[in-house]
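Sharing a structure, written as structure tokens. Questions coming.
Left out: one protein chain. Kept in place: all the others.
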Amino acid sequence: MEEPYRWKVYLSGEIHSSWREEIARGVERTALPVELTGPVTHHAASDDCGTEILGAETSSFWKDHKGAGINAIRTRTLIRQADLVVVRFGDKYRQWNAAFDAGFAAALGKPLITLHDENLDHALKEVDAAACATARDPEQVVKVLQYVITQT
Amino acid sequence: MEEPYRWKVYLSGEIHSSWREEIARGVERTALPVELTGPVTHHAASDDCGTEILGAETSSFWKDHKGAGINAIRTRTLIRQADLVVVRFGDKYRQWNAAFDAGFAAALGKPLITLHDENLDHALKEVDAAACATARDPEQVVKVLQYVITQT
Amino acid sequence: MEEPYRWKVYLSGEIHSSWREEIARGVERTALPVELTGPVTHHAASDDCGTEILGAETSSFWKDHKGAGINAIRTRTLIRQADLVVVRFGDKYRQWNAAFDAGFAAALGKPLITLHDENLDHALKEVDAAACATARDPEQVVKVLQYVITQT
Amino acid sequence: MEEPYRWKVYLSGEIHSSWREEIARGVERTALPVELTGPVTHHAASDDCGTEILGAETSSFWKDHKGAGINAIRTRTLIRQADLVVVRFGDKYRQWNAAFDAGFAAALGKPLITLHDENLDHALKEVDAAACATARDPEQVVKVLQYVITQT
Amino acid sequence: MEEPYRWKVYLSGEIHSSWREEIARGVERTALPVELTGPVTHHAASDDCGTEILGAETSSFWKDHKGAGINAIRTRTLIRQADLVVVRFGDKYRQWNAAFDAGFAAALGKPLITLHDENLDHALKEVDAAACATARDPEQVVKVLQYVITQT
Amino acid sequence: MEEPYRWKVYLSGEIHSSWREEIARGVERTALPVELTGPVTHHAASDDCGTEILGAETSSFWKDHKGAGINAIRTRTLIRQADLVVVRFGDKYRQWNAAFDAGFAAALGKPLITLHDENLDHALKEVDAAACATARDPEQVVKVLQYVITQT
Amino acid sequence: MEEPYRWKVYLSGEIHSSWREEIARGVERTALPVELTGPVTHHAASDDCGTEILGAETSSFWKDHKGAGINAIRTRTLIRQADLVVVRFGDKYRQWNAAFDAGFAAALGKPLITLHDENLDHALKEVDAAACATARDPEQVVKVLQYVITQT
Partner (left out) sequence: MEEPYRWKVYLSGEIHSSWREEIARGVERTALPVELTGPVTHHAASDDCGTEILGAETSSFWKDHKGAGINAIRTRTLIRQADLVVVRFGDKYRQWNAAFDAGFAAALGKPLITLHDENLDHALKEVDAAACATARDPEQVVKVLQYVITQT
């Protein structure tokens, strides 16, 4: 049975490690029909886009608000289009936006994969319980994609 | 990460200034993968389409009703297909249809960008509060599109 | 056939005339099982609620933004609960929020009644075309409610 | 205009401080027609319910999984019924479940209020941008409820 | 197991025979917890309500349009609230509105019962195929209600 | 502004006249980017498909039921995919399935065009009131499509 | 925090053992605010209702079809109203309708509890994976309800 469909996989969460690149390399290596999307991963650009584009703010709250609004145009649209959402949690930062994305995707009925180390298991138990799978490293995510898409 | 998707952006509102053309030029200049759509922008055609196509009316109310019905086929369909809706408000005319489109899009969960001068801020506060961003000129809309789509 | 259900009717738009009170009196006079709701109609309170409750802002844009956010909690919730939305347009002010409410309600499949004078017909043609009825005075709205609910 | 409806307000997040009680006292003091709901707030019970009720697990991951599944029956149901969701973030713990709830509620179109100190503003910018209001203390939440429900 | 819920049953279609009254009598006789609703069944009122309430029209098309708009406020609202929709087809008139109601209810996932004689079977095959049951007389509808609600 | 999208237009109703062909010829003549779909229009095949494919039935009711079930696979799928639904009513036959399709499409928020002679106006007033336009001949439908898609 | 809401819990599946009664007794014993619903549990009535009410059939397939249609009016309506669906699987019979109910409820976003012995674990792994909890006896279901509703 042919499987020509290109799966749209949204990669949410941590932007300070190379996990997206590792998944991208795995997808390329296995030649999977997968289109990877995600948030803007350039940290400074993501923080400053609001005031850079729409004008300066004196209050940091509204500076953040402007930037978050613009970033939401990208993230909401791509999450709505996604067939699968992978959410990565790491030790650094609070990553509340990643958990927010997970809740948003869950309410839309999107399958979720969480990706994190065991030391975060207890803190992430509600998010993991809403996920189809919890992976420990990017290679496991690639293997899940491979299995799900190619049956091998 | 490749970004081949063509974003569908609906441009609602004011049809008496050149803001749509400015956004179109900006999209072309930056070679963004964006498909711009919008209402019929030929004012007389938009007003007369009902009676032109479906027959004359003696009452102006029903003439308008017929025309608005036909225009709604276009606007509702394109708004439903849009990834993003930009709504432009200007000083001339009441543009209630633009605000209606904004409410319609908001209820469907579509991201909104409002585009207007500061002197309309107070009158548009409810619409702006439902938007992801408020831009002051078409170039800012193009920059938001560029950032959202290309991360730059 | 008994009709015990209390219809929830949301009254959106103009807050500077007495049209809401006239509908309320008509509903009382005819003893209709109708629960009327609407936005906060105290103009100053509606404008200032954001900064009054959540703290001052130096920018009028963000002052408006804060207030509009709080008002949206009320308006969205009551519109979602409504069986019918009546939207009043008058000559004063732009009332873009009323048109926004109309679009929001239309996208949710709520029946709409618009209420305005004939001189606004052309400007409101798209909103009227999305409505089940266009009334010219509050008494007509009451009569529609009476007919729809009691068959008389 | 009478306002007999009892608003259902879900209080998500932090379970180690008294913010829920403060909101409850404020609601009682102001006699607001509000029904407050929320997750199970007994920390140990919330952690252990899975194995307590459904049997022991040797792995902490599956113990957590069982408990989170049961807690989700409560939280999802009450969030779906809520008119408004208040999400509290504090300094202790990661509170990813609170951010997950916020995303879940946002995707369902529920109005959100976030409640946190200014030092968390940057980390919560995406969640705040999806909210109708950001409050700094429980009293502000009560005042928003009072204004939204009673117009005063 | 107690069954206190009052089922909302919408009776759509033919308004020239006594089938609604027969179902109402059966519901009363069997003391079923059922709330029967339906369109305005006074034929002349239903035809004239638009111009009676909102003003005369010179064109019969727009007279009908106005009336149908008002009637739709009632029918759409009650169909959306219904747990079950019964649609009656008879030999007289075309009853396209009944078939429209059936399609509308089917798309909303409402269970349908059709009620008609065998001579209409072929003409109604698509509507019957979308229904949970096809009854031949009002008493069968009452028996279905009784069985469905009381298990007897 | 480029308009490359191919509109999907479902043609429901009467299968005994050449209106579908006339619309198809008009679409071809004007080179509109339109994909026309519709039910199976071979009357005998449409009536017999159930028993032809799935085995004979002794009862005409169940023969019809089998056929209508299979036809529904086609009609429901194509209506769900359609951007616009045109529903044709003629003098012959009851065409309850056409009215059912119209109700189904309306509940999904699809724009409708009805197509019928004036002598059916009163009988179709509820369906017409749910439509964006009522056309009198296929050429008017083509003109609406041309205007809606090409602005001319 | 008061918890006055009466939870609607649908009990799907096996009708040959006393598990429903055990849950009902547990609910009564613990005085939980729970309204239990379920399918018609009288096996012969459930099998024969179609032909009993709507007339005899010569084919057993259509006899079953008629009965299943009527039973679906009850089951679909009550599942749509339920806050929680409990699905019981036993050793006897195939209980495909129970698994169908589980899939139906899952697609609607309803929380599920499965109830079955360990020997069915492998056969039910897909259904269990869609559930919030897997219970082994009715008492565990009661304890989950008690914890979820009363926090104890």
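All chains are identified by letter, namely A, B, C, D, E, F and G, in their written order; residue positions are counted from 1 within each chain.
Going forward, a residue touches a chain if its C-beta (ideal position, glycine included) is under 8 Å from a C-beta of that chain, and two chains touch if they have at least 3 such contacts.
The shown structure was predicted, so the numbers you read here are calculated from the model rather than taken from an experiment.
Trainee: I'm checking contacts with the chain that's been left out. Which of G:9, G:27, G:78 or G:99 qualifies?
Mentor: From the options G:9, G:27, G:78 or G:99, the contact with the absent chain belongs to G:99.
Trainee: Touch as defined at the start, partner being the missing chain; which of F:18, F:81 or F:152 qualifies?
Mentor: Within the whole complex, the residue contacting the unshown chain is F:81.
Trainee: What residues on subunit D make contact with the chain left out of this view?
Mentor: Contacting residues on subunit D, toward the hidden partner: 58-59, 62.
Trainee: Just the residue numbers, please: which parts of subunit F touch the chain that's not shown?
Mentor: Interface residues of subunit F facing the absent chain: 20, 24, 35-38, 40-42, 45, 49-50, 53-55, 66, 69-74, 76-77, 80-81.
Trainee: List the residues of subunit G that touch the chain left out of this view.
Mentor: Against the missing chain, subunit G presents residues 60-61, 64-65, 67-69, 71-72, 75, 89, 93-108, 118, 120-130, 134.
Convention: only the chains that are shown with their structure count from here on.
Trainee: With centres defined as the mean C-alpha position, give me the subunit B-subunit E separation in Å.
Mentor: 40
Trainee: From the mean C-alpha coordinate of subunit A to that of subunit E, what's the distance rounded to whole Å?
Mentor: Computed from C-alpha means, the inter-chain centre distance equals 48 Å.
Trainee: Could you grab the centroid distance between subunit B and subunit F? Build each centroid from C-alpha atoms only and quote it in angstrom.
Mentor: Using C-alpha averages as centres, the distance is 30 Å.
Trainee: Check each residue of subunit D and list the ones that touch at least two other chains.
Mentor: 69, 71-72, 107, 109, 129, 132, 134
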